[in-house]
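Heads up: the structure comes next, in structure tokens.
Only one protein chain is missing from this complex, and each of the others stays in its spot.
Up next is chain A:
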């Protein structure tokens, strides 16, 4: 559920409705630099009405999914 919603936000953000995303996709592979990552994570936080720690350990979509799941549990 969390993963699917994040994929939707990501596809919207990148304006690529067909974008292939898995839990192991990294921001780097998705061609998101550190500034994009900030924007994207904030959109995700707003969508889930929560906030997560944004630091150097956020590397993959799976990392974000994990933190969001923990935050809303």
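Please note the rule applied: a contact is a pair of C-beta atoms (placed from the backbone, for glycine too) under 8 Å apart; a residue touches a chain by one contact, two chains touch by 3 or more; residues count from 1.
FYI, contacts and distances are computed from a predicted model.
Colleague: Assign the chain not included in the display its UniProt protein name, restricting the answer to "Probable nitronate monooxygenase", "ABC transporter permease", "Acetone carboxylase gamma subunit" or "Ubiquinol oxidase subunit 2".
Modeller: "Probable nitronate monooxygenase"
Colleague: Which one, A:38, A:59 or A:72, makes contact with the chain that was left out?
Modeller: Counting the whole complex, the residue in contact with the absent chain is A:38.
Colleague: I'm checking contacts with the chain that's been left out. Which of A:18, A:31 or A:53 qualifies?
Modeller: A:53
Colleague: On chain A, where is the contact patch with the chain that was removed from view?
Modeller: Here the touching residues of chain A are 35, 38-39, 42, 51, 53-56.
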